[in-house]
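Below is one structure. I have some questions about it.
What you see is the complex with one protein chain gone and the rest in place.
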Amino acid sequence: MKRIGILTSGGDCAGLNAAMRSIFYRAKKYGMEVVGIKDGTLGLIQRPVNSIELNYEIVSGSLFREGGTFLGTTNKGDPFHFKGEDGKYSDVSDKIIEGYKLLKLDGLIVIGGDGSMKIFKKLADKGKLNMVAIPKTIDNDVGATENSIGFNTAVSVATEALDNLQATAASHRRAMILQVMGRDAGHIALNTGIAGGADVILIPELPYTIDGIIKKLNEMKKHNIHHSLIVVAEAVKTEQGETYMIHYADGEKRLGGIGDYLAEQIMKKSDIECRVTTLGHVQRGARPTANDRILASAFGVHAVDLLARGKFNRMVAWQNRHVVDVAIDEAVNTYKVVDQNEGLVDTAFALGIYIGTT
Amino acid sequence: MKRIGILTSGGDCAGLNAAMRSIFYRAKKYGMEVVGIKDGTLGLIQRPVNSIELNYEIVSGSLFREGGTFLGTTNKGDPFHFKGEDGKYSDVSDKIIEGYKLLKLDGLIVIGGDGSMKIFKKLADKGKLNMVAIPKTIDNDVGATENSIGFNTAVSVATEALDNLQATAASHRRAMILQVMGRDAGHIALNTGIAGGADVILIPELPYTIDGIIKKLNEMKKHNIHHSLIVVAEAVKTEQGETYMIHYADGEKRLGGIGDYLAEQIMKKSDIECRVTTLGHVQRGARPTANDRILASAFGVHAVDLLARGKFNRMVAWQNRHVVDVAIDEAVNTYKVVDQNEGLVDTAFALGIYIGTT
Amino acid sequence: MKRIGILTSGGDCAGLNAAMRSIFYRAKKYGMEVVGIKDGTLGLIQRPVNSIELNYEIVSGSLFREGGTFLGTTNKGDPFHFKGEDGKYSDVSDKIIEGYKLLKLDGLIVIGGDGSMKIFKKLADKGKLNMVAIPKTIDNDVGATENSIGFNTAVSVATEALDNLQATAASHRRAMILQVMGRDAGHIALNTGIAGGADVILIPELPYTIDGIIKKLNEMKKHNIHHSLIVVAEAVKTEQGETYMIHYADGEKRLGGIGDYLAEQIMKKSDIECRVTTLGHVQRGARPTANDRILASAFGVHAVDLLARGKFNRMVAWQNRHVVDVAIDEAVNTYKVVDQNEGLVDTAFALGIYIGTT
Partner (left out) sequence: MKRIGILTSGGDCAGLNAAMRSIFYRAKKYGMEVVGIKDGTLGLIQRPVNSIELNYEIVSGSLFREGGTFLGTTNKGDPFHFKGEDGKYSDVSDKIIEGYKLLKLDGLIVIGGDGSMKIFKKLADKGKLNMVAIPKTIDNDVGATENSIGFNTAVSVATEALDNLQATAASHRRAMILQVMGRDAGHIALNTGIAGGADVILIPELPYTIDGIIKKLNEMKKHNIHHSLIVVAEAVKTEQGETYMIHYADGEKRLGGIGDYLAEQIMKKSDIECRVTTLGHVQRGARPTANDRILASAFGVHAVDLLARGKFNRMVAWQNRHVVDVAIDEAVNTYKVVDQNEGLVDTAFALGIYIGTT
């Protein structure tokens, strides 16, 4: 293994640069060259291949402390269904495989979420690429690993937002609703809610009722607490189980707006004044927390070690405070939602937080 | 002047607790008693009057470092047009004046925005109350003072949000649009835009065109910069000068959503991918910056000094790095928007930021 | 179990208020009364006992987001060797046991480090007190638990300090040395060093040489990196294994100053310019990180559950991502240092960080 490539794929998050720095330093211990591929799959499709040789000056300094990915990324790069400049879709997977070979790579480290990993597993199988993956996602929904890069920072940003909202809630005796990210899983909402002192946490995994929420808020009033914090994951549906859709500027409908739905319903059925904050992209680009940098560093080391030992199609994972590795298939086949029996759900119940199911 | 009251009125912001602590310490130097009135005007309407005697233990400690107001506030408390529990409006101004007298106050310090100051000026005139005011507003739109409490913190929070968005913008080669607060004035947007490195700043005071924005973004592409940051004040109107309205949960229409309008228009007329973040209430409740705490401390001292010297109906103000005082009428009659000739507008132009007018 | 007491003991850290809030909410689920005892053991020695009945208003709001402990604490309160106002030492353990009874407590939750736990175990045995403990320490050196309250925040603060120092190091081409806390264990240094991108990490558990440090810094120069970051735990000794003592203002000698020793030695033996920062108490009092608040919340719930189930002399602990409980004796008999075989030491080696042993 003389020369390896790295790329980031899918939505950006905090800690990607830290992973790349770790990969570089580890690879240098083996005497490997490291090539950074630009813009996820897009860099491998372009000709000449869009890439950069990494060196000490690039990875040292403040880079690894920064959010985002200095290599660029994309979430529009599915090569099996790739939208060309003419607007038509085609299969460009051969081009990617060719790109890998043009770069004379012996191995490739993909830092991505479950979508990216599925794509690259297919590419690796088809092109006989030597690939390992590092899980990253603010949603923490990648299977087979307890933590993915970016999650801890997203929780940290959302918790700080809740701290700010608490001051306003108390000053105005309102319910402040914070809608956080989390595609189809409630991890950000659950962790933020407990860390930020929420009174109500709604996650897609547990059913809720508007009446249940109002009952909780009324109980608080009995204790002379007239303000409250509600955290809701963007994937939560209406009481009737429907998706509350909002129409985005690019013409597509996407998940979202459930915060507005809740405010509307609570204010209709009670005298509680609500305000909604949709946190959005600021959860992604923050400076990584210490935890995310440590995780990224440990993952980067292990990913290079896997390549060096000729173990391919593996994803590094965090289990019981150690870095291990699992078959990529195992990871991508198990979307990780909040388990009703996990400790934090119990903690939420125990603290009297309304988290649904009633 | 033996006994003074303080209250906070209108939307909460950072630095209110610091102002109250300063008032307390200064009043103690004069041997005054200090009464904190709860929930703005509401505390004076309730019977018994809802208030708390301030003491050293309350104001010491971490209180003054916190956002919000520990006294509570309201922006629903216009006593000349007060919505009772029966939903009907009436004039309860006499009740407030009575409340002031029931508390046996010799003077009152109102910490509020221009709306609150107008109301209290009317009350003071009617009831012969001894009143001075301290300006607070995240929008910095109170006339006759360069700075109001809460503005610097709002800019600081919004700048940090822009820092986060920059990482995502660069990683994905997108335009990230940040919609910030600022009722009818662009101060937050202008300051945040320059501090946060925006490429486009839109404020209600300066006309703009969608073509002007796109032209700027295309010029950046010539220099191989494919991402950008756009800051827009919530009060900005559409290109045609119309208010882009959104329907809030409580059934009222309010200013807002202009960020979504911009994304829609830019994506329709160009191939630039946009994402919108509406920062919302997190701009209010953050811990106050050092600047806001210093301002609040200086304001608090001067307000008590005014009462002690029998100078009423004055608002403390910040001018040329000094605390001064002006007639409240002067302040409330001059809503302070961004002056096209002020230095920061020049700085924006000089840096090549698109800030409209073309 | 009708009425329980809580107290904090030993050095303050972030997350104590969050633990107390969790205890209160959980206790209320059981219908228990909760008494907060002031200033650690001191409150139980005073007559009347210095305590406060906790209620919803006290624990709601911003309290749990704050560093420190609103109950107060002490690290001078060993009741078996207590320094009276006359300067003489005596055994006041009976007084504490009496204090517990005067408060009519059915159980007591002690939030403390290993020193505090040893003391309270002895007290519980002697006085037949029903006691459970929650581990807190920025040093993370309490045995039998992977994490203690306060550690994650201390690492977060120290990592941010390293971020600041990196800018200065790079600007001036210097080695910046950061001396962090960590009584006899290197956990803070190890975690901060990896999270903050240190080139050298020195912990008391692993021997080092000045030559080893200089060799590492010279290797970096070959790659054109002329600045570096060095993190050292305050407990690290000189190359000869001696304690580098400094004389504190109160006349006692304490651990410390090893950062100055390193700078002195490196500058004597090389042409590398060094500057030292001793981070000190700012590691303690910061707002707790999301992680510390979640940990404190989970610990608080479990501690009350133990009392409710009549399981005493237990310490709650964090193992494999779950809250468990262990015998206090087990915890206090195993001081937890950095294990040379733990994953982060491997990560440090793998990244080429100089962490001693050569």
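Letters A, B and C mark the chains in the order given here, with residues in each chain numbered from 1 onward.
Just so it is clear, a contact is a pair of C-beta atoms (placed from the backbone, for glycine too) under 8 Å apart; a residue touches a chain by one contact, two chains touch by 3 or more.
In this text, all values refer to a predicted model and were calculated from it rather than measured experimentally.
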For the full complex, which residue in B:64, B:82 or B:100 touches the chain that was left out? B:64
Residue in contact with the excluded chain [from C:96, C:170 or C:323]: C:170
Can you list where chain B touches the absent chain? 21-22, 25-26, 28-29, 55-57, 60-62, 64-65, 146, 152, 155-156, 159, 163, 166-167, 170, 191-192, 194-197, 220, 223-225, 287, 289-291, 293-294, 297-298, 301, 305, 320-323, 343-344, 346-347, 350-352
Which residue numbers on chain C touch the omitted chain? 8, 11-12, 14, 16, 39, 66-70, 72-75, 157, 161, 163-168, 170-173, 176, 248-250, 260, 263-264, 267, 273-286
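The definition used in the following text is that only the chains that are shown with their structure count from here on.
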Greatest Cα-centroid separation from chain B: which chain? C
In whole angstrom, how far does the Cα centroid of chain A sit from the Cα centroid of chain C? 31
Rounded to the nearest Å, the gap between Cα centres of chain B and chain C is 40
Give the residues of chain C that touch two or more other chains, as numbers and ranges in rising order. 62
